[in-house]
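Missing here: one protein chain of the complex. Every other protein chain is in place.
Note that the chains take the letters A and B in the order they are written out, and that residue 1 is the start of every chain.
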Amino acid sequence: MSRKILLEHADVPGIDTFPIYRQHGGYDSVEKAVKMDPMAIVEEVKTSGLRGRGGAGFSTGIKWSFLDRKSNNPRYLVCNADEGEPGTFKDRYFMEKLPHLLVEGLIVSSFALGTHTAYVYVRGEFFWIIEALEVAIAEAKAAGFLGKNILGSGFDLEIYVHPGAGAYICGEESALLESLEGKKGYPRIKPPFPAISGLFGCPTVINNVETIAAVPWIIVNGGPAYAAIGIGRSTGTKLISASGNIKKPGVYEIDMGITVEEFVMSDEFCGGLLEGRTLKAIIAGGSSVPILPAHLAFKTAAGEPRLMTYESLFDGGFASGTMMGSGGFIVLDNTACIVRNTWNFSRFYHHESCGQCSPCREGTGWLEKVLHRLEHGEGKMHDIDLLVSISKKIEGHTICALGDAAAWPVVSAVLHFREEFESHVKNRGCL
Amino acid sequence: MKLIIDGIEIEVEPGTTLLEASRRIDPKTAPPAMCYYTGLKDSGGKCRTCLVKIAQSSPNNPRPAVRLVPACRTLAEDGMIVQNNTSQEVLDARKDVVELLLINHPLDCPICDQAGECDLQDLAFKHGVSTTNYEEERRRYPVQDIGPLIKLHMNRCILCFRCVYVADQLTDGRCHGVLNRGDASEISTYIEKAVDNDFSGNMIDVCPVGALTDKTYRFKNRVWFSRPVLAHRECDKCCGQTVVWLKGNEVIRVTARKNEVAEVISFICNTCRFEKKSLADWEVEGPAHVSRESVISQNHYERNTIIPSLGSSDV
Partner (left out) sequence: MPKFSDASLAKVKEIIARYPEGRHKSALLPVLHMAQAEFGGWLSTETMDYVASVIGIQPIEVYEVASFYTMFELQPTGQYVLQVCHTGPCCLVGADKIIAHLESKLGIKVGDTTSDGLFTLKTVECLASCGTAPVMQLGRRYVENLTEAKLDEMIESIRGNKS
């Protein structure tokens, strides 16, 4: 049985209410934290090895230590709850189940960072989650865990929920800040980085929901205890959203380091494939990461078992590996069409490109059109190489990572499934 | 601080961008810039034509930067080593970006008033390739009227955002902007409102392509058949220093003066631009200098030009 840190109490009835949550140890970390030196909390998070769970996997403690504390401006903590990476639904599940754990994490993190205002940017479609978080915030405030002089510590904090309105790009942290300022979600040109000049031009830390939610456990149990879970630089547990052609789609909290095969095949997690089906491919970290064919899913190119860790998933680089990303784990069986799926994702990136920089604005549409042709039986052989060439025109040339995210799934699909593309040309579409 | 660009060392003050530093070495070899505009705050970073390679950030950080960076929005650092025209990666990326800027451009230069003074033409000529594998329909927008002074031709727009910054920073109330998103983005007033206030005409001068042109000059002439002269007048709204474009003795167009990288030196008001269309309105100073590379200079008008108010001049 996998250990549960985040989801330990997820199925306790009434855990979304303050009294029940408190009975189960909720907000204990706040009591402990407000007696600590804020910098000691930052150190604890550094020691834990916690890495950003939104997709980039950057060390949270180091990110926190970049925050400009010398500035005379106020500082802000912003929680990225704009979950929208295809294949990813863990933050939504988590916030539905445990809104108070997010609030608790925000309080402790704010105390560590010295921020007196925190905003939670939730994707606008989650109306019920916005309401649930507002209720949780009000309950925490009524109990003295939020507002002025929290638990007599002299520390003040307000948390506000801010709705998005339908734009995947706002999950990119600087686009999120623009959106929070009431503008279009255009990613900012960096530097300056948010730690120096973020929300309203002030020093800002932006963390994913799951990242913030891991902080209370780290404070109560210590950074070393967290770092003891997992393998190497992949410490702690990770929420994985499992979807696609599997028996048991859902959100699973895993110890980092279990094998991909166990995750897909065991009854504790995905429950294996549907009867009579065979594995074709996996997309391990949300639609943006390279797709892996079956023979590279459970084993690396060197024949080692592939593990659910940042490093093992990346083993082989873009030639034979992929990335942990947001933990959006999509399984494709033999009934799935790679060309169709790639076209689908490419339509997604075309639809979600903000339009600010030219390579992404023009290139994503071009990719979609060529893939549409191939899927609908009008493609030519040279279109297959054209896909790679367009991707290379976009990759690395854009303001933000959406350009790369649009390119990687296409390049990897052509790399690993070229015959399937060729078959679409020869047979004028799907067989 | 000192940095090296394409092997040439230059000393700059802190806060100087790589684009400014390159332009100081030589405007002709500096990275091309289709969206950055020196006088417009927050402009730049979007078109990606000025991407350069940082071979070394500083002596303390000798590794090359992972990604190419936009020269217009990247600050010089002491000891930085930058590759512009000496990096194949940069030249290839620039070609890619030029191609992407052109795939949806109508290429209607033969009927475009901007032809001959179009930054996109120059960019494509200098940095582009002449073929593309793009086979799709080019993007088209419905025609939108933005008033009697400025003609909007959205199909030609490359979304540099300069006109939005002009409206934000020079006029008293922006009424146009970039609507929608992605490749459906368009310059629009949304409600077909006339863009008309004292400095709105500067949108025409900053537009790198023929998306915003002077409606009062529309189809009057090819730019290379007209004669630009420097002229000025007393104006209570702006500097009054302009370029007046002549066809015979007729003033067919008035624009702001531009420097050697084709940026406006001082913005002018709409009265000077649109209402002073008689030579009697202007004190003519002499021929405006046009780069020898420009198609406008084909008529050698700078030599032995007859300036109506000055008589013959030999520049």
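Rule of thumb we're sticking to: contacts are C-beta pairs under 8 Å (C-beta built on N, C-alpha and C of every residue); 3 or more make two chains touch, one makes a residue touch a chain.
Everything numeric here is computed off the predicted structure, so don't read it as measured data.
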Listed residues A:K148, A:K183, A:H295 or A:R418, member touching the removed chain: A:K183
Candidate in contact with the missing chain, chosen from B:H176, B:R227 or B:R257: B:H176
Residue of A:P74, A:G257 or A:G316 in touch with the missing chain, whole complex considered: A:P74
Touch criterion as defined above, residue of A:G52, A:P86, A:P187 or A:P290 at the omitted chain: A:P86
Hidden-chain contact residue, picked from the options A:G124, A:G147, A:G271 or A:G316: A:G124
Selected from A:S29, A:N208 or A:S243 as touching the chain missing from the view: A:S243
Hidden partner interface residues of chain B, rising order: 173-181, 188-191
In chain A, positions touching the absent partner: 74, 83-89, 91-93, 123-128, 158, 160, 162-168, 179-185, 200, 241-245, 249-251, 287, 328, 330, 332, 336, 340-341, 344-345, 348, 351-352, 354
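Just so we're on the same page, only the chains that are shown with their structure count from here on.
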Distance from chain B to chain A - Cα centre to Cα centre, in angstrom: 40
Sites on chain A touched by chain B in the complex: 167, 184, 189, 191, 350-359, 361-366, 369, 382, 386, 389, 392-393, 396-399
Interfacial residue positions of chain B with respect to chain A in the complex: 44-48, 51, 67-68, 70, 73, 75, 93, 96-97, 99-101, 103-104, 133-134, 136, 158-159, 178, 180-185
